[in-house]
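Before we start, here is the structure in question, set down as structure tokens.
For this depiction, one protein chain was excluded, whereas all remaining protein chains were kept in their positions.
Going by the order they are written in, the chains are A, B and C; count residues from 1 in each one.
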Amino acid sequence: MPAKLKTAVIGATGYSGSELARLLLHHPRVDTPLLLRRQSETNGEKSAGMPPSFAGNGCPTLQPFSWTALQQHETELLFLATPHEASRSLVPEALAGGLRVIDLSGAWRLKQAQHRAIYGFRDEDAVTAAELTEKAVYGLPELNGDRIPHAALVANPGCYATSVILALAPLLAAGIVDRKKGIISDSKSGVSGAGKEPNARTHFVSVADNLSAYSVFGHRHVGEILEQLDLNTSELIFTPHLLPIPRGILSTLYVHLNREMKPVEIESCFRGFYSGKRWVRVFATPQLPEIQFSLHTNYCDLGFCLAEDGRRLVLVSCVDNLLKGAAGQAVQNMNLMYGWKEEEGLQ
Amino acid sequence: MPAKLKTAVIGATGYSGSELARLLLHHPRVDTPLLLRRQSETNGEKSAGMPPSFAGNGCPTLQPFSWTALQQHETELLFLATPHEASRSLVPEALAGGLRVIDLSGAWRLKQAQHRAIYGFRDEDAVTAAELTEKAVYGLPELNGDRIPHAALVANPGCYATSVILALAPLLAAGIVDRKKGIISDSKSGVSGAGKEPNARTHFVSVADNLSAYSVFGHRHVGEILEQLDLNTSELIFTPHLLPIPRGILSTLYVHLNREMKPVEIESCFRGFYSGKRWVRVFATPQLPEIQFSLHTNYCDLGFCLAEDGRRLVLVSCVDNLLKGAAGQAVQNMNLMYGWKEEEGLQ
Amino acid sequence: MPAKLKTAVIGATGYSGSELARLLLHHPRVDTPLLLRRQSETNGEKSAGMPPSFAGNGCPTLQPFSWTALQQHETELLFLATPHEASRSLVPEALAGGLRVIDLSGAWRLKQAQHRAIYGFRDEDAVTAAELTEKAVYGLPELNGDRIPHAALVANPGCYATSVILALAPLLAAGIVDRKKGIISDSKSGVSGAGKEPNARTHFVSVADNLSAYSVFGHRHVGEILEQLDLNTSELIFTPHLLPIPRGILSTLYVHLNREMKPVEIESCFRGFYSGKRWVRVFATPQLPEIQFSLHTNYCDLGFCLAEDGRRLVLVSCVDNLLKGAAGQAVQNMNLMYGWKEEEGLQ
Partner (left out) sequence: MPAKLKTAVIGATGYSGSELARLLLHHPRVDTPLLLRRQSETNGEKSAGMPPSFAGNGCPTLQPFSWTALQQHETELLFLATPHEASRSLVPEALAGGLRVIDLSGAWRLKQAQHRAIYGFRDEDAVTAAELTEKAVYGLPELNGDRIPHAALVANPGCYATSVILALAPLLAAGIVDRKKGIISDSKSGVSGAGKEPNARTHFVSVADNLSAYSVFGHRHVGEILEQLDLNTSELIFTPHLLPIPRGILSTLYVHLNREMKPVEIESCFRGFYSGKRWVRVFATPQLPEIQFSLHTNYCDLGFCLAEDGRRLVLVSCVDNLLKGAAGQAVQNMNLMYGWKEEEGLQ
């Protein structure tokens, strides 16, 4: 039995961070992870501990953040469950110190400056940041499985983006999409996707018995979808909605095909593209995924309905935003980076 | 003070029926309504009473259905909150007996046989049914306000249809929609829209923490949307979803414009079309309606976002499916039929 | 028709405040109310407006708080939907200026210093505060209906307290409770009871799919329950719980009787006590109230089950915390203060 991997999580008290801590604690090839607060929390700003659900499961005590703590732990792989500004500032030093990094924020996902603008990064011309942006691998294993194993810095995809990209990639790769007519993703997410910070939008009374659209034509995840799928801004409309549920994403996508097709051909297209991919499930039409089916799993579930005219396609894509949309995908990326089976620690 | 209107409700125990009973009980121009069970319930099949929330508010006892009861009550206006099959069989006799009828089911909404097929009506060639189909007025006051006052039979619109038609009508009337690119309505509804009958789909555990699409390319409300908006089947995709909330509908609609427009022009288009309409609220962009805002009201709330290219439009339309989507709209229709102010009994 | 009453609401943007504004806007004997922000909001701290659901219903614009605004409006009755500290500071000046006041906070509910301690009032020896404390009438119409009509200052009861006091009062008045064995109220409330301020406890993800007890042996409403029912601390245990619903309270109460009784006797006790009381509904055993039944109404619903031994009684009491538990009860108090029917504006 080889030595277990030494990992650390910065930001282990957030929704994604604690889900990640839970997965790492039970991963057969990973040593008990070092769990660190965010820098801002360490400075006394906030002081939440690990959720009480962690008691009794061998969870280590949460530590304040410090580079020294990371060194003493002999950390090999660092997970960042931090805001994107924090990730921008932490990654250069971490990589310089020889760590490999999986960053769950949006800090390093985007290659094109036009998309990075929405994050307000002012350093895209800085040498280091530009280099790292170039070097970072977008950690969607089903698309970039060849580059992730060797990456020093993996930019773990956004939750919405995961559900949208995995639904569209097979069709775009097959060249059967009529892009000129425009692709639409009407996406709906549970509230944990909005983070743990309490505000008027995440107050229970604002969310319960409600549904609302937000950030129409202006959501941060649009950039990574466009880049990964090589689409122009005019070819995609992405509309996120806030669902009155704690977790889970369902995207309903609308695509025009450039030729008349049969349902069995669409199904083949998906099954072929995802053949051998452990964490994508293709549903046989007309059965459609629902949020419940993929909840608490690392699956992305995909299904579709084709209009009688054979040209208009409705796709449904579901992920658990904290697993395949965040922590689960981060573990899947780790598995690829260390040559382990893609499902280790995720069943 | 003129004599109050004599009304009756068949099917007063269902979700729409009891909401209607509540509105009629407090309507200043309506006498205490006669509340009747459905025929099937009268025959002993089921025997639910009025919900306990009605106690203490002067609600009359629920009666078994009979034509005699309707006559003795001297009923002038009959509301049908019954399944469409029941409405098909009750309406001819009711009209022959001199009653005016507002039917909340889908029985008389559709003029075109192709759309009626989904309801399985086998009598579309029967003389009476054909005549009544012709005679029935689609009870959407904002579109058919001129014909409703004189109608003997008003076909109250479907809840989804109300949210979709009111969102699209101003744009189509203005001739600014590029129909060839296709219109999409991604609609989400609370569970009361699925009726009171318990089944696997309406079980709490199936709905809570979940979202699911259903009846893609095959929902019954598509026909009325197409007919009222004079669209072809190929010009609209309508995808309903089941939300984990008791009531409320939000439709997100996607429209391509046939020329570049400014937000202010779109807003003018809506404000002009709905000028003087009491129960439509147009939101100033970029504010968007949410389900909570119209809940427990008779409003249809409309808002929009226009892409920077001025050609791609996202609309959001919200109604309370039991009020503007059913019982409230029925009362609004009654108000028109008897020459009262449109808001009587609805505030 | 006499002139309509001039009212004002300070704190009209909170949950209780906006519910109150909605009721006053539709009250047949009340002029359009003056809606004011809280002082702290007026000073720029926060700037929420009225909820979007108010649009289109003739709701006046929200004004910053000032005594001048109140005078210019010729305000006769002032509602305070403010934190208790604010109510403590506003009431003396308001009364001195000739206004009558209904205060929805806990500022003036308690006569006994031992109970006031929990609010941290440091001024109980101040002459004005002591005088006003003495003068204030606890605004539970079913108990204090004789004193409310003449009150200058009505202390509107707490939501939990309303549900508990109304359940116990008839039994205690009848002298059939074995107090030595202790009374228990296991109470559950929706989240709006915790106020509109976002915090970790009211975050959707903390509340949804959850239930939690809090403030065991230390909730602020215990004092008013004890005072109104003339109980000692040792005779009552009150345990509040936070329910994953927006509004509504259900209290389950456990009482030992000091003699063997029959269900019909218990029912008589309740029906007698609440005879002629418009806003209490007594359920016939074994039917029990549920939160849904009283939601969006001003009712307090009461029901019970008696053990076979005739000595152990389980009571269930439900109110809508924003209506009978706050704004509705405030309107009921106003109706009493001005000699109107108790149900005016509440149906």
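Everything below uses one rule, namely that a contact is a pair of C-beta atoms (placed from the backbone, for glycine too) under 8 Å apart; a residue touches a chain by one contact, two chains touch by 3 or more.
Just so it is clear, the model here is predicted, and its values are computed rather than measured.
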| item | value |
| --- | --- |
| Touch criterion as defined above, residue of C:A55, C:A69, C:I184 or C:L231 at the omitted chain | C:I184 |
| Hidden partner chain, touching residue among C:H73, C:K111, C:H241 or C:R271 | C:H241 |
| Contact set of chain C toward the excluded chain (per top definition) | 181-182, 184, 186, 188, 206, 208-214, 216-217, 234, 237, 239, 241, 243-248, 250, 252, 254, 256, 286, 288, 290-292, 295, 305, 307-309, 312, 314, 316 |
| Residues belonging to chain B that touch the chain removed from view | 15, 48, 191-192, 196, 198-200, 202-209, 244-247 |
| Missing-partner contacts on chain A, residue numbers | 26, 51-53, 55-57, 209, 281, 283, 287, 289-290, 292-297, 299, 347 |
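Note that in this section only the chains that are shown with their structure count from here on.
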| item | value |
| --- | --- |
| Between chain B and chain C, centroid-to-centroid distance (C-alpha), Å | 37 |
| Between chain B and chain A, distance of the C-alpha-averaged centres to the nearest whole Å | 40 |
| Chain A and chain C, separation of their C-alpha mean positions in angstrom | 46 |
| Touching two or more other chains - residue numbers and ranges from chain A | 206, 208-209, 244-247 |
